[in-house]
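Shown here: the complex without one of its protein chains, the others still in place.
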Amino acid sequence: MNTKLLSMREAIERYVHDGHSVAIEGFTAFICFAAGHEIIRQRKHDLTLIRMTPDVIYDQMVAAGVARRLVFSYLGNPGVGSLNCIRRAIEQGIPAPLEIEEYSHFGMIGRYIAGAAHLPFYPLRSYAGSDMPAANSRIQFVQSPYDGETVAVVPPLNPDVAILHAQRADAAGNTQLWGLLGAQKEVAFAAHKVIVVVEEIVEEAVIRADPNRTIIPGLIVDAVVHEPFGAHPSYAQGYYDRDNAFYLEWDDISRDAERTAGWLDEWVYGVKDRAEYVQKLGAATRQRLKPGDAWSQPVNYGDYR
Amino acid sequence: MNTKLLSMREAIERYVHDGHSVAIEGFTAFICFAAGHEIIRQRKHDLTLIRMTPDVIYDQMVAAGVARRLVFSYLGNPGVGSLNCIRRAIEQGIPAPLEIEEYSHFGMIGRYIAGAAHLPFYPLRSYAGSDMPAANSRIQFVQSPYDGETVAVVPPLNPDVAILHAQRADAAGNTQLWGLLGAQKEVAFAAHKVIVVVEEIVEEAVIRADPNRTIIPGLIVDAVVHEPFGAHPSYAQGYYDRDNAFYLEWDDISRDAERTAGWLDEWVYGVKDRAEYVQKLGAATRQRLKPGDAWSQPVNYGDYR
Amino acid sequence: MNTQPVPFAASEMMIVAAARALAGARTVFVGVGLPNIACNLAQRTVAPHLELIYEAGVYGARPTRLPLSIGDPALVSGSLSAMSQADLFSFYLQGGRVEVGFLGGAQIDRFGNLNTTVISAYAKPKVRLPGSGGACEIAIHAQKLFYIMRLSRRAFVQQLDFVTSPGFLAGGDARERLSMPGGGPRLVITDKALFDFNTPDREMRLFSLHPGVALEDVLDNIGWPVKLAQTLTVTAPPTDAELRCIRQELDPAGLYRQ
Partner (left out) sequence: MNTQPVPFAASEMMIVAAARALAGARTVFVGVGLPNIACNLAQRTVAPHLELIYEAGVYGARPTRLPLSIGDPALVSGSLSAMSQADLFSFYLQGGRVEVGFLGGAQIDRFGNLNTTVISAYAKPKVRLPGSGGACEIAIHAQKLFYIMRLSRRAFVQQLDFVTSPGFLAGGDARERLSMPGGGPRLVITDKALFDFNTPDREMRLFSLHPGVALEDVLDNIGWPVKLAQTLTVTAPPTDAELRCIRQELDPAGLYRQ
């Protein structure tokens, strides 16, 4: 079997280039901060950052100056408040102006589906009566040939690179995910290149023992990165909890551009990779974020001969 | 918790009425023959039968005279040959003429999705250059507002009743399915009434221990029928194999209208319910169709407090 | 029985009013914050069959702790179904399976239209807000729309800076004319009073003052001359049982007791 295992540094070097459109997806869960930090360390620039919820990871990346443009549907620090760095960029052009392209959640999901399924548009019943179409001319409307009814449509979105975090994959990139599935599958199929980042590398036999859990097939995966704790302060279901304390702390840090820079110096530029970050985080934090067990029951697929 | 448990007789009496459109779905797998036979026994008539692959079950139902119309995408006995009874109805009007409405597989799937998602149409890149749109005016084309490209569309399909077989559900109808997922989820959400038929009734806790496996939520389920071996001669992954010998035998029986009637007399009208059918089938057949074990590994969802 | 009224916070009154409005409801699309705790309270009181739906892709959540974000892992573990967000938005929300949706935002107008996008001009915002998220679709598809917002002149405005999510638009049958599947705004729950839209032109109408709140205090905090119901009621204060449930079971840390 062809192994696609790369270090995060290699994967970002090889697949993320200046000017690229990059989607690090994951709805609250499975947000690959490890990849975002490596992109910052490699000082990529002029990226178009794509995410339904830019979250703290894109707040950090925008503060670090890697982004030129942001495509999104909800610009908040979930459960906390604002994304202060992104607001500074949009409201005051600090550190640089940031172009934005904005949808609703379902609009973003529809764009991913259209991109993944090679459709010229995705129809959805949304945007009627909203000012969003006026703010974004990519949101259009078409008439149904059946009843003449009008329905909104959004165009396909095909990121240059998608980076998806999950619990496990084999070395060929067959990836299994449980918990919040988000739009991980759709964005993976929509992207030109796919980097999968996982908590564990498993034998192909583990994947084949439960094929209904495979959300992303190795067929569309270009690189597999083994990065335990790679989603912190976001989380991987069953492996660790969301670090809410950090999300609250970030709200405070990020209000000030200098403190933000200081945080990036210490936690991104100041560590050489995720392993060092995890070590710096410390055993106490990792222990605090460890959940109890809640195992599913195995199911029988049957051996047919 | 509200139990929705009914016997098959009660479920069909309560939810399937003459003139209804009925979808017994399941692609090769999970085809609920038990429900089809009960519909025949209750001598329902003027039904519109909806299935991607009408399969032997609709061949039997058409022979028994319950159907007025057939909506489908592939009219074959999978791996064997023709559906002889349906061919007799279409080609010779025996026992009665059968109206047909025909799509490709993706067209049927698209109709279910549009029905489930309350969309006025579903777009797909199909039918270009085919004579199918000429044979079915419901297949239309629309222009993309982005590049002027033309794409096919199909209208929503909302069956009066959908009957879906699966491995297990709780008494409220939260249903888990593994193996070939087919279009079970889509047709369930598209239908006005949903009857779920399962091999096992389980505690709600079993469902809640693996929420990613829940394909059909109790929210949209009207009746839950516990009917072990209810898909025979089709199959339920991990529980029993497809009875290929019967599929071959049916090809022979069904070539002759009288032999077909004889089979229906013996195996449908001649038994009072599925339990009697299974008993008549015999232990040797059930043993022949029993697969070996192939268990998935459990996964940890984590206990978060 | 001791009938001495227990003191309560304004946010507790909001939670309780929201929970009561869910009486008998079967499904609710839950947001973070107050709606989340209100739905959990309703499940334990007036709506035992209520199933919680989260835009993160969860149906039938049974969180073992108060979820701190809309995608808390405790929403998944022990839920009835966890699915892709495509399925959630397509089959649950757009499919018409959501009975009540909760929304809140920076600005609301008299017809229940909501702004969660920007203060001032879109292209040159004074304050950039989060934007729609799922709000626009919730507003269009939920059978009933409940708002939870603190009352203030900055929020209850004559003219929105941006319409993110449609309420009754220009009022009357404007919503129906756009064939919107959902029923539109039904209730506005604030820290001072309750409002409905039971007027011919679907304009917001004050119908209940919370205990101890003066009418003027409400009127002063609304940027237009708000309509009044023929009879103004006083909202029943939170019961001991409701407060006990909030304080002991749902929010023992007191995060929502300000």
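Think of it as A, B and C in the order they're written, each chain with its own count starting at 1.
The working rule: a contact is a pair of C-beta atoms (placed from the backbone, for glycine too) under 8 Å apart; a residue touches a chain by one contact, two chains touch by 3 or more.
Since the model is a prediction, treat every value here as computed from it, not as a measurement.
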{"item": "Contacts of the hidden chain among displayed chains", "value": "A, B"}
{"item": "Hidden-chain contact residue, picked from the options B:L6, B:I113, B:A162 or B:I195", "value": "B:I113"}
{"item": "Contact partner of the left-out chain, one of B:L6, B:L75, B:A169 or B:V278", "value": "B:L75"}
{"item": "Selected residue (touches chain absent from view) among A:P217, A:G270 or A:P298", "value": "A:P217"}
{"item": "Interface with the undisplayed chain - residues on chain A", "value": "2, 113, 116-119, 174, 185-186, 189, 204, 207-209, 211-212, 214, 217-220, 301-305"}
{"item": "Absent chain, residues of chain B that touch it", "value": "27-29, 52-53, 72-76, 78-80, 82, 86-87, 90-91, 102-106, 109, 112-113, 124-132, 135, 149-150, 178-183, 185-186, 235, 237-238, 241-242, 244, 247, 291, 294"}
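Rule of thumb we're sticking to: only the chains that are shown with their structure count from here on.
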{"item": "Contact graph of the chains (line, ring, star, complete, other)", "value": "complete"}
{"item": "Result of counting contacting C-beta pairs for B-C and A-C, higher pair", "value": "A-C"}
{"item": "Centroid comparison with chain C (C-alpha atoms), farthest chain", "value": "B"}
{"item": "Separation of chain A from chain C, taking each centre as the mean of its C-alpha atoms, in whole Å", "value": "29"}
{"item": "CA centroid of chain B to CA centroid of chain C, Å", "value": "40"}
{"item": "Contacts with 2+ other chains: residues of chain A", "value": "124-125, 149, 178-179, 181, 237, 241, 291, 294"}
{"item": "Numbers and ranges of chain C residues touching at least 2 other chains", "value": "58, 72-73, 76-78, 82-83, 94, 181"}
